[in-house]
Structures are given as C-alpha cells and as structure tokens.
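Can you read through this structure? Questions will come right after.
One protein chain is absent from this view; the other protein chains keep their places.
Per-chain numbering from 1; labels A, B and C assigned in written order.
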Amino acid sequence: MAGSSFGDIFRITTWGESHGKGLGVVVDGCPAGITLNEDIIQEYMNRRRPGAIRFATKRNEADKITIMSGVFEGRTTGTPISMLVFNEDQHSKDYSQIASCYRPGHADYTFDCKYGFRDYRGGGRSSGRETIGRVAGGAVALAFLKELGIEITAYTRQIGPVAIDNPLSTDLLKLRQAIMNSEIYMPDEAKTKDAVDYLSRMTENMDSAGGMVECVVNGVPAGLGDPVFDKLDAQLAKAIMSIGAVKGVEFGEGFRVAAMSGSENNDSFRINDGKITKETNHSGGVLGGMSDGSDIVFRAAFKPTPSIAKTQHTVNKDGENIDINIKGRHDPVIVPRAVVVVEAMTGLVIADLLLKNMTANIDNVKKVYDK
Amino acid sequence: MAGSSFGDIFRITTWGESHGKGLGVVVDGCPAGITLNEDIIQEYMNRRRPGAIRFATKRNEADKITIMSGVFEGRTTGTPISMLVFNEDQHSKDYSQIASCYRPGHADYTFDCKYGFRDYRGGGRSSGRETIGRVAGGAVALAFLKELGIEITAYTRQIGPVAIDNPLSTDLLKLRQAIMNSEIYMPDEAKTKDAVDYLSRMTENMDSAGGMVECVVNGVPAGLGDPVFDKLDAQLAKAIMSIGAVKGVEFGEGFRVAAMSGSENNDSFRINDGKITKETNHSGGVLGGMSDGSDIVFRAAFKPTPSIAKTQHTVNKDGENIDINIKGRHDPVIVPRAVVVVEAMTGLVIADLLLKNMTANIDNVKKVYDK
Amino acid sequence: MAGSSFGDIFRITTWGESHGKGLGVVVDGCPAGITLNEDIIQEYMNRRRPGAIRFATKRNEADKITIMSGVFEGRTTGTPISMLVFNEDQHSKDYSQIASCYRPGHADYTFDCKYGFRDYRGGGRSSGRETIGRVAGGAVALAFLKELGIEITAYTRQIGPVAIDNPLSTDLLKLRQAIMNSEIYMPDEAKTKDAVDYLSRMTENMDSAGGMVECVVNGVPAGLGDPVFDKLDAQLAKAIMSIGAVKGVEFGEGFRVAAMSGSENNDSFRINDGKITKETNHSGGVLGGMSDGSDIVFRAAFKPTPSIAKTQHTVNKDGENIDINIKGRHDPVIVPRAVVVVEAMTGLVIADLLLKNMTANIDNVKKVYDK
Partner (left out) sequence: MAGSSFGDIFRITTWGESHGKGLGVVVDGCPAGITLNEDIIQEYMNRRRPGAIRFATKRNEADKITIMSGVFEGRTTGTPISMLVFNEDQHSKDYSQIASCYRPGHADYTFDCKYGFRDYRGGGRSSGRETIGRVAGGAVALAFLKELGIEITAYTRQIGPVAIDNPLSTDLLKLRQAIMNSEIYMPDEAKTKDAVDYLSRMTENMDSAGGMVECVVNGVPAGLGDPVFDKLDAQLAKAIMSIGAVKGVEFGEGFRVAAMSGSENNDSFRINDGKITKETNHSGGVLGGMSDGSDIVFRAAFKPTPSIAKTQHTVNKDGENIDINIKGRHDPVIVPRAVVVVEAMTGLVIADLLLKNMTANIDNVKKVYDK
C-alpha cells in the first residue's frame, strides 16, 4: 500500500533509504506564485543536519538540496516540486553486523515480517535520514504559510529528567533567539546546561536519552480542520506520531485534562477590542477539531535512541539468542534534531487544512470565481 | 472538503446531526462473506447508549440500528453496508438558548467561523451522537477481525483523580468480566466505587469530570502498518484523537519515555518455543510504525464534558459579553460511553491496515492468485 | 476496496441494491450556504424514474427522496447530506430464475468471481437502480453549479441507427425545450418519431437497442482540471464510463481526430470584444486537460440493454450449458433514462474540479484569507 505520501491537497511523497543513492521528496499541490529557491529550503535542512549539534551522529554530510522541478524564475509554478539530496558519507561496513540480527527498539524485525526481507544497510527506510524529505517538503509549506502570516515554532521542552517550565515568551522573536542560542534548541540557558550534562553522562554510560518537543503555531485563522475524522488535532497527531521515536502527542492541557473539572478546563469567551477571544487556552487552540483563533499548542514525547553501545539481548535470523553491542555513529538523543522535523510536519498539516478550508462555504467560492 | 470518511480500503462514511432525522454510516470495502446481522451491531450500539450508564445524559433513545444494504442471507456481500438510526427523543426547545451564543469548550464558535452558520440544535454534527456511525461501522470491523482471531478491549483507566494501576489481567476473559461488572467500565471494584463517589460530587457541584481510556489489541500479526507516514501508531493516533474530547494519545510507555534511558526502554528479543518474542512491551506493540506481534497498548485522555450547569463567561453573536448556565441533558463524564467508541475506531484502523498489508509482498499476492 | 465513492473534495458515496431495503447517497464536502430542499432533488429523480418514459421497465416506483441530514433552514450546512429512497415495488420472484445462472451481458458471473457469491435479486448492486444515488448526489452538485452560472445539458443523440446531426441550438433555452418535448429526450421531432418506431420493432422482436448521449457544459471558467493525471477530460471519461452500459467516451471531434490533420483540428485563438476566444471548438472545450473557456462537449455510447426476452445461450453454476429467456421488467433501451445520469455525473466532476481549482495559485488563496 502506498504509504509514503502525506496530505490531500498540499501533498508530499518521500523516498530514499539511508544507504541508497539519495533521498528526496515530491511536493504536489503547492499553489503557484510562491517565492522559493534552494537557499530557503537549505536553511531548514541545515537545522536537521548531524553536524549542527554536538550530541548527534558523527556522520557528516552537507545534505545539499537540489530543486529538480516546479520552480521557474524564483516562483513555484503549481506543478510538482521535486527535491533531492545525494547520500555521500555511507560507511556501509559499519552496518554489516545488523544484517543478520534484530536490534532492540528498531524496525529490523517488523520490516522482515512485512516485506520478507529488508535493506539492512543502516536503518534503510526507517533511518533518521528518512526525515530529509519531510523537512524539505515542510520547508515549502512553511514558505507558503509565511505569505499568510502563519508562523510555527518548535523547541526542546525536556531531555531526560530536565524539563523547562514555561518557555513561552509572549515575544516570539525573543523565544526564537533563545531557541537558537541553545545547542539543543531548549530556550532556557540554565536548563540547557543541565540537559547537556545529563547527555554527557548518558554517553559515558553507553546509553541514550529521551525527551519532549513543544510546538506553537501563531496566526492560524479560526475554522481550519474538519469537525469529524479530519479534525485539526487528529491530523496533527498523525503527522507528529508518524515521526520515528514519537510515543505520545497531547494538545493544550493534554493528559492533565483527565484530572481536571469542566469549570477548570473550559476557556471562557470574551470580547476584546470588538473581537471574540478566549480568556485562557487550555484547549491548545482547537475546539471541536477546528482552530479557534488562539495559538495552537502541542507536545510530543520522543523515546531514547534505540541504538546504544551497551550490551543488549536479542535474536538473529537463525532463531538464536545472542548479545549485541551496537557500533556506528548514533545520536545519544534524537530530540534536538527532531525539532525542525516537528515544525516541518506541522507546516504540512496547516498548509493542507488551509487549502481545504477554502471550499467550506459558498462565500469563499464566490470570492475566487466572481468577476 | 469531504472529511466524513475514515479508512482507505475498509472505509466508513458517517452522516447525521443530533437533532436531524437520524444518523448513520456507510461501510465500504468490507470483504464479502463475513457473518453479519443487526443483532451483532446492536450489541455495540447498546454500550454507547445514554441509558446504559447512570452518569449519562437523561436523553433516552433505543438507538435501534437498521441495516439497509450490503448484507444478504446473513453475510456481507462486498458492497456498501448502509446502517442508520432514527432520532426519536429530540427536545429541540432545550437547546434554543444556544442558538445565539457560543458555549465555552464547544464547537459553536468554530462552526460559525468555518461554515458561516450552523445547525444550532444540540451539538449538530459535533454532538456525541455523531459517534453512532463510528460505533456501527466499527462493529462491522470488529466482526471481521474476530474471524482472524483479533480482539480489542478498552476500559476506563481513570476518572478525575481516581486511576487504576495495572488493570491488565493476563486472562482476557476475566478482564472483560471485570470491565462489564463496572457501571463505568473500570475493571477494579474498589476504584469504581471511588470514581462513582467523585462523579456524584461533581454533579452536585454542577461541574464535570475528565478521564482516561486504555485499549489493548490482542492477536495482531507482526508487520501491520507502513514505515513512514501511515505508521500503525500514527493511524491510531488520528483515529483516537478524532473522537470528540480526546486531548492526548500515547503508546506503550507513552510520555514516560521522555525521562527514560535507551537501556530501560528497549525491549529485548528472545526465542520462546522457537518463536521470536519480546521480554518486555515498553513499545506498546509497535516498532518502526509496524506491529511487532506483542499486544498493542495505548491510552487516550478525555477532557471533562464542556456542558456544565455552573455559570460561565461567554459571548453572544451580537458581540456582547454574557453569562451562561447550560441546561439540558448532559453526561457529567464522557469516558464510560467513549470506551466502546475507542474499540470501534481501533477496529477500523486494524481492519484497514490488515487489508492493506496483504499487498506488501509478492508472496502474499501469489497466495491469492496462484492456481 | 472501497469503490463506492466518487470525487475528492466534493464527494459522493452511494449504497444500495435493487431489491434491498433502499438505496441512497451521502454527499460530503458540499460547501455550506447553498439553497437545497427535497423538491430540487426530486425533479432530477423524476427524470430517471421508470414511469416517466414509455420504453422503460414497467416497474413503477415513486422513488421519493428523503434528505436525512446536512440541510438546515433550507441551506446546506457543510456537513454530509444523506439522502435515501426506499424500495417499494420489489417482485423478488420475478428474478428467482437468475439465482443459479449467468445472464449474458450482465455482471452475474463477474460478481461471483470477485465476491464468491452475490445478491441475485435483480441486478443487486449492478442494477440500473444503482444510479439513484448518482442522480441525487449529482442534483446537489448541479444546484451548487447553478449559483456560479454553470449549466449542464445532456440529450439523446442516437438510438439504434437513428441519429440526429446537429442538435445544438445556439439558444440553450430552446434546446432544453426540444429535449423535454421528446419522450426519449432527443431534441428533434422527426428523429424522435423514427427512433420510437425503431424501439417498437425491437420490442416486438424481443430484442433491445443501444444509443448515444451527448452532453454540453456552458459557463465553465478556463483553467479547471489538472495538467497530468487529473485532466478534466480524464476525470469526465472515468465518471461517464462508470455508468453501467457505457462502452465509449469521446470529446470534441472525438474518434474523428484519428483521420484529421493538425491544421484541420487546431482551434485558432482570436480576440473578440477584448476577450480571448477560439474560432472553432474541435477540442470540445479542453486543452491540455484544462477547460479552455469554450463549451465542454462530449459523447458516450451505450450498449443495448442486455436483458432480452429472446432465447440466449448461457451456463449455470453447476457448469452446464443451458438456454435462457429473460423475463421481468426491463427497458428495451437504456439511453433516455441515462440522460439525467450523464448530467449528474458531469455535475459531480465539474463541482469537484471547481473546488480543487480554487487552490491553484496564491492569488486565489489570498482572496479568501486576506482581511
């Protein structure tokens, strides 16, 4: 079943394995007339690059993006935008060990169950490099959203036991500066230091760490999302949960709502400067599956990198119990590099829902077609 | 945008508002030859019925399901199965108050933003009655899955501050008995009493309670789900988050993974009786987005019922700040009635992925077509 | 596989068999705010009713449509519009003969091959009654298109050997009058008489007749359709070919282009009153898969009704050669009743493409979202 596409109107299709010739994405359904070039995309690519962060795999690739189609004279043409990155630094021999056994916490076993065999070089299609297509495609979505005043900002909220409380500056510019000042994209200087110390200890222990990413979307008009299956939060939950290593997603108060009362959790409406606003944002910007005009706020929990140097129990394809020590270049934590992936996937969802929502009522239709 | 369908191969399309002529569902893509009749569906319908639980709306409807098509001589024919329920007990006047104002925590405001106006009788399409189509459609999926030995069991894990620790009996039959013995579907007698006491207090306070549902899927073959966007857990996250009032979804260890180390969270593989098994199930039965042969385990957080009798601040359509006391028949807690909805949505996802997975490799294709 | 839905943004899902409890359709994705009621739909239903035409099955049903959801105070709400018709006049015994054998030209054999068994009462899902859902759903699309000044007009162009040459009045109103004046919807009085005579002879001979429907769409803005797979003409070809009994579809000059030269077939552009127009319309209103602003013109060939009273060779389910004389109530020609079905399917395609096209460029997007 074709499962490598995401989105309905604004849709990406990704391809590529960690040790094949390259990886890429086709963006289809992007409106014509949006300013786009390789530099705009590359900025996002650089944020997910291994080299950008200290606690990341030693694999060092430029991950230089090439736009193959769909852009003419600096603008999108409305036809498919194909982009690709060639794999350069492939130490295939590093991975020869895993050809015949199943690494704990990895998809080796499930790949074999599904397809009968697998490309055992690196993680194949389940490698972190799979996110190259997501980020490049998401960068197009984000360029589109910027033209409509919509901004998406994600950051590291927690690494292992180190969590920040309330990173949200009311000043988006300051928040972004704080994020970019942290080598792990955690907008809090002291907590960044604590988290980095924790990561150093985990690396010494030949172990790895989990964490949490938080994401805020500003400027979304009210009414995006559909009231039943294609709710804004349902679509985002799928998008974010489809990122490797994510084990949970929550909106607004999230899991805390289980213990709250209705009077605590409901957000009152009030008129402010003639506009309808909410006094609080427990809902995380979504009511009945549609954006309510407030900031959309959600969090995602990432599991620790499954590749660890510590000895682990596992089995091989001959049905024998064995011990394994995974070598190779692996991130001790996935979270910082995943921040831009969360932004990318969020951008793809919002772009798609924004286009879908255009057809919700006859007044919108007439705005486009009436002469 | 058409947003009332769910699933690709096994697909449902639901329709209906709380105070229209009725509600229903069309199930398309169900394999031919499955035993089905109205009694099988009605059993699930009864579990979501208001009358079945003490802490539920006083609205009392039989919600009798009629199969209109797609079943012949007791078996599915492979053509669309249309099912419907007529609305009977509609106290339209109860809801006249809300025509001109926006209830906090409800979709009134976002509906008006999206569509320009709304069916203000009851919650319209955002009413809890919308789940009638989900449950009827899910019941067909569950009937199909039963033929393949797959069982789905959901229960109340938490109501307000009252949570059960480890409800999982290794004996599925006993677990189910414990669930059905609890008027709130919480498989723990003492905790049920505590939760019921808590709910009584909330009702007295003219307030409402949130909670959590847990779901376990047994017997799923390894390999279901797609490794990139259509991951098993991503699809389930969308399905569950699309249920009104859900604010968070997590798999296996869920949000706890953020603070765990890789060596704690990885599940070791071992050979047992010649079969590959996992020593633990921190992953919740999913690796790389595909089922790993263990039980699939996940949880969903439900917000408190937004309709409360307590005075709340809000605004009306004339742009005035007003106070509101919501009357009418409302559940003080959504969770118990949502348990069967979680089972239904889970069944729909598993059925669809099971059919999709048939085409994953050429050996499967030849099993069907070779003579 | 779910195959009972049509359209992406404006989508219908149909259900029902000829001898089940009823038939119906769910229209999802229709913009909110369109004037709609049962009378508007019923007008189209009446045109496909058996009783309306002399050379149609004697089965006489009112086919009264009920709108179950999605319309409030005379306007569409943006939520699914469910409509249904109950089956009334079911002479099940008339069809008992066909339970155990395969009628030539029918889908009995292919149904058994696909599903393993079939609802053998009438044509089941392959009955002409399946078009009830298409016509009701199409009527909603046509109501929507009318608000934008788009009109769709189909008529009988040929029955057996009797064909009209150039039915196209430049005056749409006169053309429609001529169509409605003909009991077989053929806008030519003399040819109607010839065709009716031919049909009488075929009925005497216990045989049936084929024919052709032509369709013209006025008022479509230029640019609808996508330049690659989802071409306007490709989508229409699928829509029309999906009507039972259609064996060919052609646009503009159609099959005649095979023998034409480029200089004959190309339509020159010219400026008229400051507007770009075409001097001819050999293309049938489509260039590169997109509407070119001219009338869209296409034709569909319908095979003769396969149910004939004449003795035919066939086989039964026990693998024996047998002879069959098909009894029951059958149209000697399908074409006149199919005219409204062609309009309905065309309306569904145009409505869907019109909504899709709204997102083609950033200027359109800003028309909807800019304040």
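Rule of thumb we're sticking to: a contact is a pair of C-beta atoms (placed from the backbone, for glycine too) under 8 Å apart; a residue touches a chain by one contact, two chains touch by 3 or more.
All values derive from a computational prediction rather than experimental measurement.
> I'm checking contacts with the chain that's been left out. Which of C:Thr79, C:Thr192 or C:Asn357 qualifies?
Considering all chains, including the one not shown, the answer is C:Asn357.
> If the hidden chain were put back, which residues of chain B would touch it?
Chain B touches the missing chain through residues 8-10, 29, 31-34, 78-79, 144, 147-148, 221, 227, 354-356, 358-369.
> Considering the whole complex rather than only what is displayed, give the residues of chain C touching the chain that is not shown.
Touching the missing chain: residues 1, 3-6, 8-9, 14, 102, 104-107, 109-111, 113-116, 125-126, 130, 158, 160-161, 163, 202, 205, 207-212, 221-224, 226-231, 233-235, 237-242, 244, 247-271, 274, 276, 279, 283-284, 287-293, 301-308, 310, 312-315, 319-321, 356-357, 359-361, 363.
> List the chain A residues touching the unshown chain?
Missing-chain contacts on chain A: residues 1-5, 7-11, 13-17, 20-24, 26, 28-29, 32-33, 66-70, 72, 75, 77-82, 84, 114-119, 124-125.
The rule we apply is simple: only the chains that are shown with their structure count from here on.
> So chain A and chain C: same face meeting same face, with over half the numbers shared, or different?
same
> Provide the C-alpha centroid distance between chain A and chain B, rounded to the nearest whole angstrom.
Measuring from centre to centre gives 26 Å for this pair.
> Chain B to chain C: how many Å between their CA centres?
Here the centre of chain C sits 38 Å away from the centre of chain B.
> Using mean C-alpha positions as chain centres, tell me how far chain A is from chain C in Å, no decimals.
About 45 Å, centre to centre.
> Would you please write down the residue numbers of chain B that are in contact with two or more other chains?
1, 3-5, 8-9, 14, 114-116, 125
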